[in-house]
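Heads up: the structure comes next, in structure tokens.
Other chains of the complex are left out, but the ones given are in their true place.
Letters are used for the chains, namely A and B, taken in the order the chains are written, and counting of residues starts over at 1 for each.
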């Protein structure tokens, strides 16, 4: 099998996609936004609970999609809990660089390691939107918008 | 224009035909390309590329506009192409063939120029749930803007459409039936002639979306008695940017123009405008001149291969693919209608269609994954997306084997 493919569908990605973390609705969310990719029909809904200091006190997501989009949402939800919205946006920016195969040196070392499993997406330009769908929805939720485009 | 005889009797020599399609020798990701995304768009034979290039290097000018030599030659080619398209669908008159820029535009033209002026709030349009968005959204416009009501005809679990269900959906307020000739997802070929007969019994005109149907079998609009028939060039082995609308002469003559511009007028003054007769009334501005020449070459190519022979070949491949997929565990075919063309949609349980298509692509196999511009049908079958393999005159049995093998690779990745 193709090395790029093995990189893309690593065990940990498949695991996240089969057993997504923080999956479901969040009853006490105060920021909610949807992401939708009209080209493939993939959908994700992000629930955030921001505290008074604009920190992500809790996070969850729902939706259906391919392995990449579900795993990416799951991974994101793991990483964002406890961060400030500003940090979340910085992470988003670094993540976008990473999956597009651009210079991702704006990522903290720890985050880079954690996100490394998503780097394989950069070899699949048509799948970048799958990987970023949940992240854009997260940003929309922070900004108080109802929905995000996939790109 | 004489129609070349179909070569049904001789053996179908797919390897020889493949040589006409230079792109098929490509490798992708180091694998031999296996192009099974033909329902999205077909590849083009050399004959089409050559016709376009020759036209642009020898005979090009704008049409209908000049008395000079090149303009005369270009106009002749442009109108000769119309005659070929007339023969292709069996239209009674050449002026029943309208050049459009695609199948989508053709349907929009009918919705806007034929139907819109006849719609009163509450009037109904009958559609099947397996229509392509191009045969849904133009009618939604009439709902949004004029208060029309869309009436949906369901298909069976297998994907069959019962003509009687269409007839039952027609009521006193029905102004149009818009129905596909072949579903681009299920492959279902509809009983179009019967549908037309039933609709006409109730005095309702029928538009048939032939964007897939015309690719995979002979069309005879006179025999079908259909009011409008729509085709798109790029799926017929022709160029992008061109489509064909067949319309009955009496309808076309009674229709208002669609777009305004050069060549579709009789007289323009400051205060008034009068319009040319069909077909020119509907061909505003500089038409897709080069594309008509390319499409005529494509239709000529199809005739020379033999349309029945092509269809038989394609269907055999599709049936083989279905058998191969059925034999795998965890694969579900979507669309098993009795009369089915060479389009095979399926789900792989536990693998999203996009992941499947990505893995297939790495094996060199190009299929489409998604809703195929048929979200209403996806809702009907309650799937977010399907994978679709669709077959063209140049596909082979080995390519079917490659598809099945690639699906097995995907199952291994996700196992």
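In this section, a contact is a pair of C-beta atoms (placed from the backbone, for glycine too) under 8 Å apart; a residue touches a chain by one contact, two chains touch by 3 or more.
Keep in mind that what you see is a predicted model, and the values were worked out from it rather than measured.
In terms of the labels on screen, the copy numbers for the complete complex are A x2, B x2.
The rule is short, and it goes like this: only the chains that are shown with their structure count from here on.
Inter-chain spacing, taken between the CA centroids of chain A and chain B, is 38 Å. Across the complex, chain B meets chain A through its residues 29, 351-355, 358-359, 362-363, 369-371, 375, 378, 384-385, 409, 412-414. Chain A contributes residues 1-2, 4-5, 8-9, 14, 39-42, 64-68, 124, 126-127, 130 to its touches with chain B in the complex.
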